[in-house]
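Of the protein chains in this complex, one is absent; all others appear in place.
So, chain A:
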Amino acid sequence: MVRIIDRRFDSKKKSTANRQRFMRRFKRQIRRAVADAIDGRSIRDLESGEEISIPAKDLSEPSFQHGREGVWEQVFTGNDRFASGDAIDRPLGGGGGGGSGGGASNEGESEDDFVFQLSRDEFLDVFFDDLALPNLVRTELAKLTEFKTQRAGFTSDGVPTNINVVRSLRGALGRRKALGAPLAARVREIDEQIAAFEEDASNHVDELRELREERSRLLIRIEAIPFIDSFDLRYNNRIRIPKPITQAVMFCVMDVSGSMDEQKKATAKRFFMLLYLFLRRNYEHIDVVFIRHHTIAKEVNEDEFFHSRESGGTVVSSALRLMTDIVRDRYPPGAWNVYGAQASDGDNWDNDSPICYQILDEELLGLCRYFAYIEITTGEAQNLWRQYEGLTASHPNFALQRIESHEDIYPVFRELFKKESV
């Protein structure tokens, strides 16, 4: 009979070892391709992987081969017009009939880039390689009030509702077997002896009687072994473990006053998108709140946030106030990880900047896991930046960075979230 082995369930993902070797080796190229790819995406459009292409020459595996010159002779199929001795023009590019063989097809192929599909997770892995959320979560974990119960094996005591029937009966069966086996073995032995004596029953009356008596005594003892004993009982064990908060809310705060042009908004969008992607990797559930402001702040949806344009002056504190209210209202920090990201070109009404400082310092930063301020400008730092700079010393969960152009976004983002060296 043939051996048929079902291997479908072992070595799952064995291939990933070689695949990861490949990714590891071409990390630089892949990272470049990933950075390019992020350009064309919308903020929530993250569910797909990405097609990555790497120049073929980077991953060639050379071996000794013949060059194309010299004499080549090749046999083809399907002759429809040639006679022996015919001369044929050399086809251009080696296509069609003649042409040299051997290395030709290999070389032709190697012109193309090597294209392959990255899964969504791989894509994000590469993208956020070496980045981590600032080390805040651990300190907060101690204060957590939520618990969840989780199975943790079996115990020998507990309440009747938690009895595990299968385990208990399995234990009982084992115990009955263990206690009864020697007796049963003796019974079998006796049975054999009885069978032997019965052939000559008249000469062994006494022995037979004795054996029969012993046999019935044994049977009584076997019967007396209890079917189930309190000793056998097993209970499902449940323990309570603290439940980390797995939901986060991300506030996108953006200045939409007249001075923020489309290009600056696009830069801000990219930055928010990165943050969103990044938080997605760390939290199961994530809410996004969009707040835009000029002199008045307003909560809007994504589309409006990025695409409508306002004019007029700038009062940043209005947005910070609105954010504080929303957090208090809807996202109590005990249940939510609050992240804030503010993008602006740095313009603010002069007298407002100290107020912003005050709101952040006294209220908002206490509620947030992390708050990042991004100034998108090529000009001099203005009063808002100078005020904010004062916050970094006293609040480790506050960071600010300047972005001058598109290219800065990714480096700045990495700067904000780079892993702290251990």
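Heads up, the rule we're going with is that a residue touches a chain if its C-beta (ideal position, glycine included) is under 8 Å from a C-beta of that chain, and two chains touch if they have at least 3 such contacts; residues count from 1.
By definition in this document, contacts and distances are computed from a predicted model.
Between the listed names "SRPBCC domain-containing protein", "SpoVR family protein", "Amino acid ABC transporter ATP-binding protein" or "Cytochrome bc1 complex Rieske iron-sulfur subunit", the UniProt record for the complex's undisplayed chain reads "SpoVR family protein".
Although one chain is not displayed, its contacts with chain A can still be listed: residues 1-8, 11, 14-15, 17-26, 59-80, 82-90, 96-103, 105, 107, 114-117.
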